[in-house]
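Apart from one protein chain that is not included, each protein chain of the complex appears where it belongs.
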Amino acid sequence: MFLLRKEFRHIRRNTFIARAIIAVPIIQMLVLVPAVTFEVKRIDLAVIDSDHSRASRELVAKLSGSSFFAVAATPQSVREAESMLFAGNADMVLVIPSDFSEGLAGLTRPRLQVLVDAVNSTSAQLAWTYLNSVVRDFNRDVLLSGGSPPGQAGGMIMSSGSMPGLSVLPHYWYNPTLNYKYFMLPGILVILITAIGLLMSGLNLVREKESGTIEQINVTPVMKWELIASKIIPFFIIGLFDLALGLSIGWLAFHIPFEGSLLLFFACAMIFLVAVLGMALFLSTMASTQQQFLFVSYFVMMIFILMSGIFTPVESMPVWAQQFNWVNPVAYLMRINRMIMLKGSGFHDIAMDVGLLSLLATSLLTLAIRAYRKRA
Amino acid sequence: MAFVRKEFIHIFRDYRTLIILFGIPAAQILIFGYAVRTDLKNAAIAVLDNAHDEVSKELTQNIEASKFFYVARQLDSYDEIDATFKEGKIRAVVVFPEKMAATITREGTATISLIADGTEPNTASLVTGYINGILSTYSASLTGELTATMPLIMPEVRMYFNPNLESHYMFIPGLITLILIMICSLMTSVTIVREKEYGTMEVLLVSPLRPWQIIVGKATPYFFLSLINVIVILLMAWFVFGLPVQGSIALLIAECMLYILLGLALGILISTLTGKMENAIFISFLALMLPALLLSGFIFPIENMPKIYDYVTMILPPRWFVDVIRAIMIKGAGIGYVWKETLILAVTALLLMVISIQKFKTRLGEAK
Partner (left out) sequence: MEREKVIEVRDLVKKFGAFTANDHLSFDVYRGEIFGFLGANGAGKTTAIRILCGLSRPTSGRVMVAGIDASRRPEEIKKRIGYMSQRFSLYEDLTVRENIELYGGIYGMRMKELIHRREAMLQRLSFTSYGDTLIRSLPLGLRQKLSFATAVFHDPEIVFLDEPTSGVDPVTRRQFWEMIYETASQGITVFVTTHYMDEAEYCDRITIMNEGKIVALDTPSVLRQQYGTATVEELFVKITRPQRTMV
């Protein structure tokens, strides 16, 4: 088909675009995947120890011994500590009161004061949770040693079996170490093909509109579907190529597991690409300049990606946002990708999503074909 | 200056672009404020109750009663868990052991397994944390008398700057950064390249206007548009989310201006690097948008990234700007706290301006 050959020639001629097709997935995968994480690796702790006792030192040692905390400073006063929080030199301040060891000895209930820089609510919450779990451990040691600070000689050792209450044994399936890369990689793959598909194909059509070459095509007897096919197929292929490239990098560089069926994965991606390309064409019929298209598509992409649950759980979103996701192709693929790649979900598990996504793809494509007019 | 007026006219004529220019920030704020929440609500939980006694029933009720969870399904056997997860709705399965109540009465303890779907690590951690909380509250009620006599450390927490742990405290400074980069760099580079493609740039170049005048003319409208956008965002942050600027507004605006200048210089530089709009768009998108979104610490803190990113992101102006804005807006910091970042931004801006004007001139030389 002549139009198709022309499109491929355009792409090949533009060395920049040709290079971008290869470079974008590589850079995105290698640079973004390790960076995009909520995992808190290190919390800079400032400690004000007014007790200077063996017990307080034990506690601080226990904290700095854990992989999350690093004692960054030991300020003399709460004021000094506060200014450290202010300047960002400490994420958390631990204030150990002077009656701490006395409290532990059973005289008063020992209190610890913790000041957290909560600008980033997620990190603050996680930091607080980590601190609590260290303190809980410390408490247990105290209990086990019979009410004395740990390490003190003569403490009665109780067997852990007689610890009162319920304990919880967490298991994390599909991702036992809670590796953030496992979570983000399928998501970044979706961003990758959304961006490539939407921007490249849409810009292509708007550019022809802007330069007037589309007029020339419009006066020829070319059928509408031929024209649209010639605008979709190259980017469809590029999208799949980039997906394969991104996936291989993920596998080689990060050893991301792939539990499910590769065939199903690509089949879903194909349906998704049809939806995205349909959308790109639809948007391009509305825009008259590349600049307009760029902003509209950037806007649409931003909304679709953020709402899709790429970073945050969808069920925490308000109801309107969840309803919006019924028409958000990115949300479907985001879910499908993660399920296939990490859990090995089969077709019957995702049939509903696949069905809705196909419906969405069909309607978007129909919309694009209808909106595209060979006449002005 | 007639030339500056022309640029304004371009922008205002193109009302679609104008709508987008103001629509995007507004929509982004609403999305980040309401939809992109890092906390957990209404997570679906399944229960595999091997105990079927009063303890397991009460615990199930407690889980159901919390605002974090709802019990979506009761499973009958361990083998169903995998299939349940594969459907993707259930976040975690709580497994109560057989004869739990009896075990607790006899041994005072029992172990409950919590099997969480680890594909979303953050959610999995939060689910574990909250379930733990619910269970330990229950244990405390079981063993109330025992622990009351034990000296246990009770940490008290004070969340500074953001006592309610609202996620938009984090996002709004980031959004300002993102939107400014978009308007300044993306828009200027695209408009300049567009004039090149249409050949109208030639007309300007042969006019008696000096190169810097052309650049100033191109950049001025975007400077003001960006500034208006900043103000709109700040007002929205205040009135919609109740997040007023803690520090000096004058300082904040001054910092924004500095950053806008930097962004404009970057946009001009990009436009001199390429003659094709498509390419300008791609460069801007890859070199500006993604790093500004993902590597600036806007959503994902840089401390959490591998060490090397700490160094690499130092060359990204958005990183410094996010810090500055956050410090002024949320912590109420003065110039004393942000002078270092400000200096870095100022130097970068100056450098970019010099390079872009230089580049613009040499390109001119070639054209002649």
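For this structure, a couple of remarks:
Just so it is clear, A and B label the chains in written order, and each chain counts residues from 1 on its own.
Everything below uses one rule, namely that a contact is a pair of C-beta atoms (placed from the backbone, for glycine too) under 8 Å apart; a residue touches a chain by one contact, two chains touch by 3 or more.
The structure displayed is predicted, hence computed values, not measured ones.
Among the displayed chains, contact with the absent chain in the complete complex occurs for A.
Within the full complex, the residue among A:6, A:19 or A:52 touching the omitted chain is A:6. For chain A, the list of residues touching the undisplayed chain reads 1-3, 5-6, 9-10, 13-14, 211-213, 215-223, 374-376.
Methods note: only the chains that are shown with their structure count from here on.
Separating the CA-averaged centres of chain A and chain B is a span of 11 Å. Residues 14, 16-17, 20, 24, 27-28, 31-32, 34-42, 59, 82, 85-88, 91, 103-106, 109-126, 128-129, 131-132, 135, 138-139, 142-143, 147, 161-176, 178-180, 182-183, 195, 199, 203, 207, 287, 289-292, 294-296, 298-299, 302-303, 306-307, 311-313, 315-318, 321, 335, 338-339, 342-346, 349-350 of chain A are the ones touching chain B in the complex.
On the side of chain B, the complex with chain A involves touching residues 14, 16-17, 20-21, 23-24, 27-28, 31-32, 34-44, 81-83, 85-88, 91, 104, 107-125, 128-129, 131-132, 135-136, 138-140, 142-143, 146-147, 150-163, 165-167, 169-170, 182, 186-187, 190-191, 194, 274, 276-279, 281-282, 285-286, 289-290, 294-295, 299-301, 303-306, 309, 323, 326-327, 330-331, 333, 337.
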